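Sharing a structure below in structure tokens format, with a few things to ask.
Missing here is one protein chain; the remaining ones are kept as they sit in the complex.
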Amino acid sequence: MTQLLQVSQVTKRFGGLVAVNDVSFSVAEGEIVSVIGPNGAGKSTLFKVISSFLKPTAGEVRFRGERISGLAPHIVARKGVVRTFQETTIFRGMTVRDNVIIAHHLRSKANLAGFFVGSATARRDEAEFGRSADQILNFLDLGAIKNEVASTLPHGLLRALGIAIGLATDPTVLLLDEPFAGMNHAETKRAVELVRAVRERGVTVLLVEHDMVAVMRISDRIVVLNFGLKIAEGTPAEIQCNPKVIEAYLGSEDETIGLLP
Amino acid sequence: MSPTKKLAATAAFLASVLVAVPWAIAATGRNDLYYTLTSVALLSIASAGVWLTFYIGRINIGQGAYALIGGYTSAILVVDYGVSFWLTLPIAGLFCAAASVLIGLPILRLRGVYFAMVTLVLTEVARLLALALPITHGASGMVSIPAPGAIRLFGVTLVPDFATLQNPRLAFYIVSVVLMALCYAGLYRLVHSRMGRLCLSLQQNEELASSIGVNIAWLRVVAYAISSFLGGIGGAMFAAIAQSIYPSSFTVTDSVNFMLNCFLGGLGYVFGPMIGTFVLYFGWDFLFQTGEYQLLIYSSLLIALMLFLPNGLLSLRPAAKKRG
Amino acid sequence: MINRRSAVTFMALGTASVLSIMAGAFSANAANKELKIGFVGVTSGPAAAWGTSNVRSMQTRAEWINEMGGVKIGGETYDINIITFDDQKDPKRAIAGMEKMAQEGIHYVVGPNVDDGAAAVRPVAEAKGIIYFPYAFPKPLYVAPASNAILGMIANYQSGPAIYKFLKEKKGVKTIAFVAANESDPLSQREGGVAAAKALGLQVVAEKDTYQNDTRDFTPVLTPVVKLKPDLLVLSGVAPGNAPLLIRAARELGYKGLISTETAHDAKVLQEGAGELADGFISVGGASTPEIASDMMKEFVRRYTKKFGEYNDESNTKVYALDYILETLKANPAAINNVEEFKRTVDTFSAPNPYVKGEGKLKYVGTASFGQKRQIAVPMVVNTYKDGKFETLFVGEVD
Partner (left out) sequence: MEQVFANGLYLGAQYALIALGLTLIFALMNVLNFAHGQMYVLGGFITYTVYARLGLPFVVALFASGVTLATVGALIEKFLFRPVIRRSVREESTMLLAAAIAFLLDALILLLFGEKQRGVPKIVKGVFTSDALIMPYDRILVGILAIAFIAAFVLFMQYSKPGRAMRALAQDRVAAQLMGVRVDRYSMIGFALGAMLAGVVGGLLVAITGISSGIGGPISIKAFMMVMIGGAGVVGGAIAGGFILGMLESVGLSALHDYGDITYLVIFAALMVFLSLRPNGLMGKPWG
């Protein structure tokens, strides 16, 4: 198995506060890897560093052996490492379908001038993006609402739309930021299937999550952070009985879900 | 809208402004309307630029600066270097675009009121520069700029020398409305092509846009450069009509007016700034007869408009869509 | 649909506006024939005072003439109708205003009030046959080939040297400092002033200090200048509203020398804004100082005050333009519709000046400055302010 994404000794400081401290792990092609940890463990910061929305203070992130940390986010996205957002971050004023079509931007063969004059390539692109968007929306069961304005959708569908936007960029690695947060049992179950289906399309998935049950069910491997440090790494089974992890979660006030029978 | 319909609409528009309006003016003898409509056309070109910056989510109160730079570029080239006005017109636009890239790179990182403020200050900086730089002839401005000359190609006169014309107002009017038509056709095309969608994605969420691979910094600069290009063109045309330019030819008031034109027409509609400029300019002109109460009535009407149509005049359209 | 709908809206609005403007244009009618005289200048915003004193002078005078039964020009009696246009100090608007004047069939326009506006309206005025009377000093407006502008007051480059000379000889002024707003008109006037001062052999100790025209507190501006202790502080092209503030700031900083300017000011404004600190302030006025004002001038002030509640001393210089127009038309009735006739009359025209005591004449001057007669002769009354009133320092003449 080739290592697609390598996180090496990444440290991120904000002033005096160390949010991520010397964390290393890697993700192989086709894997689903999750990063978990109690509140304030540094998950989100690490996520932003990997997607290059933040520069690491020390260490680096490599994709296919090439250093991507420090590059502009859109360049990282062009290389195939695409993130979704924890918040319901979508293009609120556009229709669902337009949201997905615009996300095909990266696949475009024509340049902007070509689109402006309506060149043959540009028209071909437009037609193809429309088809592809419909296909993605159907794949995620969003076909029925594709002409709704995004800001009117309920929470769960927005999350799916976020994933649809991510998929439309044709990513090699999809970084999902808390895809199950705020979902009820049934919604989570559906979302888990969705993520699996995404992997079936050949997309490697790295997700940051809170919800232990879902993570245990879905992940090939799990990385556990606490206070910015990596305290464990392994398969769900290994993590489940790792005493350090149990202690970390018990030690925190509000995290008791899923770990203990 | 189908291509044929679009073509028909464009033809109808051109026919009305190039044939019907001159005919109506000739029939009524209202020759002063030429200049009024010319002003509207040119101001709406500059406003279109401001609208485009609104479209990427930036409040631009700095268009006066580019109009001033454009006006001076053209005037200096014509007066001091003897370049033909018709050549200076695109040069003025391009010079403004180039300047706006340099200025835009640092300031486009700002958002909201901060960007608005910085651009407002930019207008004042441009005025003070025009006063201080030797090349602009400083406080005494530039006067007696020659009228646009002829364009000849292989001995055929394509455009006559404006100085020899019976009615240069009509000539300026035609040039201005043609420029306006080109500008809005281009803007319409741009907004309805991929670039427009990308600009919209920027307006709605810059982070998400960059996560799907949009080079937001580049796109912002491009949009801003186009915007400034339009400002420069408008300014250069005005300098040619007034045959003079002063550091105070475009001021903060103009910058604010360009912005208000966009608001009034509607930020969501490509043709918003055109309608906005028309209504604001003519509204003021209309009230000319009310003498000292002009400003009072004008502002009251504006407030009423905002109360009833807070999303701009074009939101009146029954089939109003989100995007124009 | 957008394109066509917008076009339709556009056309509808356009038609509506054309119709209603026309309705307005045809509504005026009167028993006497009507003579329209225009005004294009600024009557709103920060510089509102400049145009307002213009308009009010014209309206007062016109009302007075009409009350007396109108003005007789070449066998016809006319009522004067003043058509005003507020250009908001925007040269683009000023052009529109001039176009509007042409549309109204007006051939004589007072204004604009500032350099950029006066320059911008030139093409229209010359194309449409309009003589206009700017209150702006740039020489290219009046030097040939320019032909349709007539300077409506005394330029700073005419009054400045006279004032400096007087002060040098009578008050022993040796050093001089200039302060100006960083705008075209004041800066140009400062340049002229500096040149004049140097020509007189005065030592210019400060010539680069500027302020933003919207400054409210001038202490920081004047602190470095006052430190130089000049004998004379010149406030180049100072706006009436700013003058008392500058004077007060200079005096309160301990400035002991003289303060002067080449523009016209209002005694009431000086009194309210600077009180006794303004005593001795030297400015250029028209004809209302008691020493030289004729009964007609006093009557004018009385009517103005009655009509608008309060007189503005800036109007002393602005009372003239309308009378010049009318008197010249009386002298050559053919000029009423033909400005070429007016230009011919300019060279020889002469009439008594009703606003000053004695032998004053209304005539056109400017040959020395412009090479042609493109300026109205206004008595150059140099005033000094004292206890809420102006006193005449000396009276000069321009040729």
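Chains: A, B and C, in written order; residue numbering restarts at 1 for each.
Criterion: a residue touches a chain if its C-beta (ideal position, glycine included) is under 8 Å from a C-beta of that chain, and two chains touch if they have at least 3 such contacts.
Owing to the predicted nature of the structure, the values given are computational and were not obtained by experimental measurement.
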Omitted chain touches shown chains B, C
By the document's definition of touch, the residue of B:Ala20, B:Leu129 or B:Ala217 touching the omitted chain is B:Leu129
Contacting the left-out chain in the complete assembly, out of C:Asn312, C:Asn353 or C:Thr384: C:Asn312
List the chain C residues touching the unshown chain? 43-49, 52, 182, 187, 206, 208-210, 212-214, 216-217, 219-221, 223-225, 240-242, 244-245, 252-254, 266, 268-269, 272-275, 309-310, 312
Counting contacts across the full complex, list the positions on chain B that touch the omitted chain. 54, 57, 59, 106-107, 109-114, 116-118, 120-122, 124-125, 128-129, 131-132, 252-253, 256, 259-260, 263-264, 267-268, 292-293, 295-296, 298-300, 302-303, 306-307, 310-312
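Throughout what follows, only the chains that are shown with their structure count from here on.
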Graph class of chain-chain contacts, one of line, ring, star, complete, other: line
Of all the other chains, whose mean CA position lies farthest from chain A? C
Rounded Å distance between chain B and chain C, as computed from the means of their C-alpha atoms: 33
Whole-Å separation of chain centres (CA-atom averages), chain A against chain C: 71
Parts of chain C lying in touch with chain B, wherever the complex brings them together: 1-7, 9-11, 13-15, 17-18, 20-22, 24, 43-44, 84-86, 88-92, 95-96, 99-100, 102-103, 114-116, 119-120, 122-124, 127, 138, 140-141, 146, 182-185, 187-188, 191
If we count contacts the way the header does, which residues on chain B are in touch with chain A in the complex? 189-190, 193-195, 197-198, 200-201, 203-205, 207-208, 210-217, 222, 322-323
So in the complex, the part of chain A that touches chain B is made up of which residues? 51, 53, 72-75, 77-78, 82-85, 89-94, 98, 101-103, 105-106, 108, 110, 112, 115-116, 118, 122, 125-126, 149, 165-166, 168-169
